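The structure follows.
A single protein chain has been omitted; all remaining protein chains appear in their positions.
What follows is subunit A.
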Amino acid sequence: MTTREHDASVYEQVQESSEFQDLKRRFRAWTFPMTVAFLVWYLLYVVLSGWARDFMGIKLLGEINVGLVFGLLQFVSTFLIAWAYSRHAERKLDPIADKLRHEVEEKTQ
């Protein structure tokens, strides 16, 4: 059990370090508001599908109406958010995470 307790104290030290707090802040400051944003955007679509059918039925181009375009925009936003997250993670999160991981692994081994 001694190694586990030793590990735990290492983890608490890392958790308190400013570098880790920076990583945590960068992760949460991006993913939490973005999660709220895409959920609101999705729920707006569902609510409009229930309550604003005349609006969804406005024809834009031939038979292609607002409802179809709105739905397709959900696909576009999903692809864009996924791509933006991977960029954010590679540039802003991975370098700090990798550095901290190497440091902790040196300490615990």
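Just so it is clear, a residue touches a chain if its C-beta (ideal position, glycine included) is under 8 Å from a C-beta of that chain, and two chains touch if they have at least 3 such contacts; residues count from 1.
Basically, contacts and distances are computed from a predicted model.
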The hidden chain: which UniProt name fits, "Oxidoreductase", "Glycine cleavage system H protein", "Peptide ABC transporter ATP-binding protein" or "Cation/acetate symporter"? "Cation/acetate symporter"
Residues of subunit A in contact with the chain not shown: 7-9, 11-12, 14-15, 20, 23-24, 27-28, 31, 34-35, 38-39, 42-43, 45-47, 49-51, 53, 56-57, 61-65, 67-68, 71, 74-75, 78-79, 81-83, 85-86, 89, 93-94, 97, 100-101, 104-105, 108
